[in-house]
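Only a single protein chain was left out; the remaining protein chains are all shown in position.
The block that comes next holds chain A.
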């Protein structure tokens, strides 16, 4: 009778340790470039472009979404390995989302009553939501491929982390073509689109990440 352990030892080949960051260069970064290029070609950057670089609202949108993407990446990398916990990254992401919501609410309350509707609804809600989601989807696909190359063991949370990361990264890319300047708009609609992508990731996780 053979010991199955012998078979595994016999089958040992040297492997190069895989790291999420290295896989991101191969799968997530190209997806991000594809999203950015697709958006630049199909939608275009905002028409007031070089001048918009001087607007605080441009940088606030970009920085807020990049910060959440960073937390999402942290959760994604941790979730990609057995024994790693996505909780710290997800909690950090949740805290950032909450802070932004409070800032958006404060902005709404401080606005002149006559301007509140504009601050909340902006002029491009119908474009913002589907476009953020669309721009995020390639990044989500790349992130899920990365996870499949690794060994996630909490599939819902791994999918959620991938979705949060991709949603925020997609929103950061879209912010370059969006002329909205209201903090409330950012807090509500950007984040709603981002959380929709996170939900897609959480639902897809258990189906697509099993191994």
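Convention: a residue touches a chain if its C-beta (ideal position, glycine included) is under 8 Å from a C-beta of that chain, and two chains touch if they have at least 3 such contacts; residues count from 1.
To be clear about the criterion, contacts and distances are computed from a predicted model.
Its record in UniProt calls the unshown chain "Sigma-70 family RNA polymerase sigma factor", which is the match among "Molybdopterin-dependent oxidoreductase", "Cytochrome bc1 complex cytochrome c subunit", "Sigma-70 family RNA polymerase sigma factor" or "Acetyl-coenzyme A carboxylase carboxyl transferase subunit beta".
The chain not shown here touches chain A at positions 1-2, 4-19, 80-84, 150-151, 153, 210-211.
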